[in-house]
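Excluded from the complex is one protein chain; the other protein chains are retained at their positions.
We call the chains A and B, going by the order they appear; numbering starts again at 1 in every chain.
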Amino acid sequence: MMRLPQFHYYRPRDVDEAAQILAGEDDAMVVAGGTDLLPNMKRRQQTPRTLVALRHIDSLKKLTNGAGLTIGAGVTLTSLEQNKTVKSAYAGLWQAAAQVATPHLRNMGTLGGNICLDTRCNYYDQNHEWRKAIDFCMKKDGDICWVSTGSKKCLATSSTDTAPALIALRAEVELVSAAGRRTLPLQHLYQDDGIHYLTRRREEILTNIILPQAGATRSTYWKLRRRGSFDFPVLSVAAALEFDEHDVIADARVVLGAVASQPVVCAAVNEQLRGKGLTDEVIEDMAAACAKAAKPVKNTDFAPHWRKRAVAHVTRCALRELRGDDMRETRKKLARQSLI
Amino acid sequence: MSNTDTFSIIGKPRRRVDGADKVTGRTCFADDIILPRMLHCKLLRSHVPHARIRSVDVSRAERHPGVNLVLTGRDFPNEYGILPVSQDEQPLCRDKVRFVGDPVAAVVARDEFAAEEALDLIKVEYEPLGTISDPVDALNNPAARLHDYSEEGNIHKRLSYEFGDVEESLADSAHVFEDVFFFEGNTHLPLEQHAAVGMQEADGRITLWSSTQCPHYVHRAVAKALDIPMAHIRVIASPNGGGFGGKTDPFNHEIVVVKAAQMLGRPVKCCLNREEVFYCHRGRHPVLMKFRTGVDENGALTGMHLQTLLDGGAYGSYGVASTFYTAVLQPVTYHLPRYAFDACRMFTNKPPCGPKRGHGTVQPRFGQEVQLDKIAAKLDMDPAVLRLNIVEKPGALTANYLKIGSIGLAQCINTVTERCGWKDRYGKLPEGKGMGLACSSYLTGAGNSIYWNAMPHSGVQLKLDRSGKVTVFCGATEIGQGSDDVLVATIAEILGIDPLDIRCVTGDTDLTPVDLGSYSSRVTLMMGNAAIQAAERARGMIAQAVAEKFATDTGSIAFSNGRVFEIGQPEHVLSFRKALVCAEEMHGSLGTTGSYTPPDPPGKYKGGGVGPSPAYSYTAAVVEVDVDTETGWLTVPRVYIAHDLGRAMNPVLARGQVEGSVYMGLGEALMEESAFRRLPARLSNALVHREPSMLEYKSPTSCDMPEVITDMIEHPDDNGPFGAKEAGQGPLLPVMPALANAVYDAVGVRIDEVPITAEKILQALDDKARGGAGRVGPDSFPDIEWPEPFRVPPPWEGGDGNAVNKPARKRAAKMHEMDKFKKVDAS
Partner (left out) sequence: MNRVTTLKRSTQENAHISCRVNGEPVQVSVAPCKTLLEMLREDLRLTGTKHGCELGECGACAVLVDGDPILSCLSLALDAEGCAIDTIEGMAQDGQLHPLQAAFADLGGAQCGYCTPAILLTAKALLDRQPNPGRDRIREALSGNLCRCTGYQQIFEAVEEAILRLRRTEQGTDLKSVPVGARHNP
C-alpha cells in the first residue's frame, strides 16, 4: 500500500484563518480535493510538513451569478459539470471540466485544484524509488532535466484542462493572503517554468475564479488523450469567439494546453481572427498557426512530433464547432464520449 | 453428450457459485487476511539495473522502532525458479542484482509505516556492471553476462527444428513471402496486487496464503528455497483478483514471508504496491519475428520457416517454454505441410518476462495472420476464403506431431463474416473505414507438467454423507475465471443435484488433491475430467445401494433434480439425501477420487513435449476500425468474435472469458506496452521501466471498449468434459492481427508491429504519401548462430515422431542448484 508521509493538518473554517496559518508556516501547502497533492505526497514528489485543508471553508464552494459568474475555488468539477449556466453560457469550461480525469476524481477535485495542478512529466510523476534509479530530476531532489539534459529550466508540462478554457473565456482569479487580496487575469497566474509554473506566492490562496458575462461569446474545449477517461491531456485546444451580427469575429481567444509548462495563448492567432469570418480558409490558416505555436516536449504520452501534428487537426475541430458545424461524430471519436 | 438439452446444469446460463460472495465483498483476497499479532513486510528493491552487491548494512534498520526483523540474501541459501532447467532466482539477491526492482533486503515490522521507514536506513553498496537493454544489445555484448548458466553470453536458450525440407518447399512454391514483425512486451496488470501471508503453526509447520494461480508450484518452490519438507508446508491459494498468467511463478515475497514467519513465530504479510507488481512482471515477451512462407497459386501454405527472438528479461521464469510457444502452435490453425523454426531467448536487465494470456503464441499468431492478409492481397483473394481453404482438418496430426481433436474454425470464420456483412463491406468501405479478419487456435492445457512426472495433472476428491451434502476438493485455483463454478456444475450435473448442495474446497495443498494450477487453459478440461471420474464413481456407489433397495440393477437407477429413482418406476424414488443414507449404510463412509492425466503426445523427439494438448480451441475475429487520415487517430467501433470452445459449461462465464480476452487483446493492440527507458549513457547507468503505474500503463477504460458481438461455437472435443475446450486465452489471439489488417483495409498501410498507435499509422501514411511502402515495422532480423536443427520428418513423409538426427547440444553450465532440486523432489 502506498502510504502518506507525516504531516500537520489544519482545518480552517474561513479563508482568513487559512491565510493566517499559511503566513505562519514555512513549509505548508493548501489541499482541497487532494486528488493532485495526495498522490504526489505518496510518491514523495511533494512533501509539505503542513497541510491546510480548504474543504471546510463554505465560502469557497459558492457559484455566484452576477455580471458574470464567480466560481469558488472549492467548487468541485462535478458541480461545475452539473451547473446549467456553465453548460449553456461557458460551454468550453463545461467541456473541460467534464473531461478531467474520471467521474470519481471530479467528485473530489476542485476547480481551484485543477487550475493549480502540478505540472507533469514522466520523469517526475513516479515513485521515489523509481526517481532514485534515474538519480532524480531538477523538479524534485535532483539537478538535471532528463527531458532535455541541456535545459536550464524544468520542462514539466502544464496539464490542467480547465485553465486553457478559462483563459479563453478571459477569466480572472482572486488570490488572498494575510497581507491582502489581489485579482489578476488567469493567464498571468502562469509562467513557462515547470517548477515555478504559478506566479501565486506560497502564502496566497486561490479563492475565486471570475468569468465575465458570456454575452455572445461561444466557447469550446477539445482534449486529446490516449483513453476516454483517467488520462491527462497530451494536447488541448480551448477557443472562445465573439461574433458580431454579421458572423464576423469581434473577439477571439485560442489557448493551447499541454504543450508547454503553461497554457499557451495564441496571441497572433487571436489577432488574425479578429474581423474575419470563419471560412474554411481562415480555419486552415489558424490551424497551421496554432501548430506552429505548440512546442510539445517528450515527457507525456504520445510522441512530441505527433502531438504537434495533431494540433492543427484539433484546432480545426474546435473552430468548426464554433462555426456551427456538426462535430458530434468527430468529438465522440476523439473524446470517446459524447459530451452533450 | 452432444446436445445441451440432455443436461440440466451444463450449458445453462447460471449465477456462478461464488457470485454472491463476489458482489458482497466477502471474497477474501490475500491482502484481506488479518491475523492476530500479524507483522508487515516490505522489500528493498535494487535501484540499479545490473550490479554486484558489495555489502548490505542493515544495522540502522534493525534498530528502527517497530522493526522486528531484517532479512538479506544471506538468509536464503537456495535458488528457486518455476522450471527445473532455470533455477536462477533468489528470494533476496545475494551476489548480484539484475534489474531495477530486484529485491535485496526485507524488513518485517509492526506496520507498513515502520517497515517503509526502515527500508530507507538500509545501506547497499553496489559495483555497477554493464547493462543489457534489449536482445540485440545482448547479442552484441556477451561479456556483460547476467547468468553463468546461459548457453553463451546472454543467450538463454536457442531452439532449432525442421519438420520436412522447408527450403525445398519454398523453392517449389508459386510465391514466397518474407516478413519481419515485432510484438512489444506488455503485462497482465491484475487489479489485485500480489500479496502473501506466512504463518507458523504452534507445532512448527507452515501455512502460506498467497494470490497465486499455482499453489502446487509455490509449494515446491518454498520447500526448495527454505529446505522445509513439503509435508510441513500448506499453501492456500487465495482467490486471485485477476491473474492472466502474472501469478503463475513463485515469487520472492512468498518465500520471504514464510522465512520471516518461521523466524519470528508470528504471521507476516507482504502486499506489493503497484510499482512492485510491474517489477514482478512475467508478462508478454517482446518478440521479433521473421516469417518465410511459401504458398501455391491458390494461397495454400506449402512451407514455413519462422525465426523468433525473445527479450526474456533478467530471469528464466517460464522462458524456455515461452520460447517453444513462439513457434510450436503455428501448424495447428492451418494445414502446413512443412515447417521449420528457430527460436532464441535472451537475458536483459529488465523484469523477467513469462506467461501472459496466450503464452508465447500470441506474437507469432500476429505475424502469421498479418502475413496471410498480405498473401491474400497479393493473390487478390478474399482473406476469409483464403483461410477457409486451408483450415486444418479435425483429427489431424500436424507436421510437428500435435494431435488435434475437434476444429470449429470454418464455422467461426463463417459466423463472424456473416455477422459483420463481410462480403458486402470488406474492401468496399469508404477511405478511413476498414475491417480485418484473423484467426487463431490455442491449447486446452499443456500436455506436460512443468516438471517431469507420471502423476495426474488434476485430482478431485468427493466426500458425501447422510446430510445430503457433497463436498468437493480440488487443488485448482479460482482466479476469477470461474473454475469453482465448473467444478461444482460438473459434480451437480452427474449427481443430479443442485449446485448449492455442494461445498467447494479448492487450492489448498493440505486439503485438496494436487492440481497443477490455473494456467495454460488447463483447468476446465483437466479438473473437469477428474471431477467427472470422481462423480461417476460416487454415482456408482449410490446407484448400487439404491438398486439394492428397489431390488433392481444399477443400470436402471437415474439421478435427476435432487432425486435418485428407478427408471420407469415412479414409486421407486428417493431424495438424494435418503439415497446417501442408503449408500452410507451399504458402503460405510462415502468418498471417491478422480484424476486426469493427458494423453501421451505422438511427438517423441526431444522438445516434443511443448505444444501437445488434449484439445485445441479455435477463434475467428473481425475488427472494424475508423482511421483519421490526418492524424492516424484510431477508433474501433465493433469487434465480432466467434470462438469454438467445444461446450460452454456456463455460457455466462464462457462469454465473459471470450469478451475479457477481446478486451485484453485490444489493450495490447492499441495501447498497452511494457516499455523501458535507458538514460543517456554518458550521464547515467539507468535502465528503468518507463512508466510503472496504472495511469501510464494504458488499460482501456469503459469509454474505450467497443461493442463486442460474441458467438460461442460448440464443436465438442472427445477429450473435453462434456466436450468442453478452453475459452480464456484463445480469443485474445486474433484481435491484434485483425486490427492490423483492418487498418490496411481502411487506409492501405501496414503496421507490422504491436501496439498499433496513431503515431505509427501517421508515420506509415506519410511514408506512403512520399511514395514509400506505407509500412511501419522492423526491417531485419539479426544474424544468430543457430544450432543444428532436430530433423523430424512429418507424418506424411514417413516420420514416426522421432528425430532422424542427433544434433549435438552444448549443455548449459551445470547449475549447482539442480542437485538440491532433485533432493526436495524425492522427499
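Basically, a residue touches a chain if its C-beta (ideal position, glycine included) is under 8 Å from a C-beta of that chain, and two chains touch if they have at least 3 such contacts.
The structure displayed is predicted, hence computed values, not measured ones.
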item	value
Chains still shown that are in contact with the chain withheld from the display	A, B
Among B:Pro77, B:Gly130 or B:Gly242, residue touching the chain not depicted	B:Gly242
Which residue of B:Gly19, B:Pro77, B:Pro394 or B:Gly432 touches the chain not shown here	B:Gly19
Touching the absent chain when the full complex is considered, from A:Gly74, A:Gly112, A:Gly228 or A:Pro296	A:Gly228
Residues belonging to chain B that touch the chain removed from view	8-9, 12, 14-16, 18-29, 31-32, 34, 65-66, 113-114, 117, 188-193, 239-244, 273-274, 479-482, 498-500, 652-653, 655-656, 659-660, 662-664, 693-695, 699, 701-703, 705, 707-708
Residue ranges of chain A at the interface with the undisplayed chain	1-13, 17, 21, 33-35, 38-39, 42-43, 53, 55, 78, 101-105, 107-108, 228-230, 337-338
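Simple rule for what comes next: only the chains that are shown with their structure count from here on.
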item	value
Mean-CA-position distance for chain B and chain A (Å)	42
Chain B-facing residues of chain A, complex	1-3, 102, 122, 125-127, 129-130, 132-135, 144, 146, 149, 226-231, 301-303, 306, 309-310, 312-313, 333-334, 336-337
In the complex with chain A, residue positions of chain B that touch it	45, 47-49, 100, 112-113, 116, 271, 273-275, 626, 628, 630-633, 635, 671, 677, 679-680, 683-684, 686, 688-693, 695-696, 698, 700-704, 757-759, 762
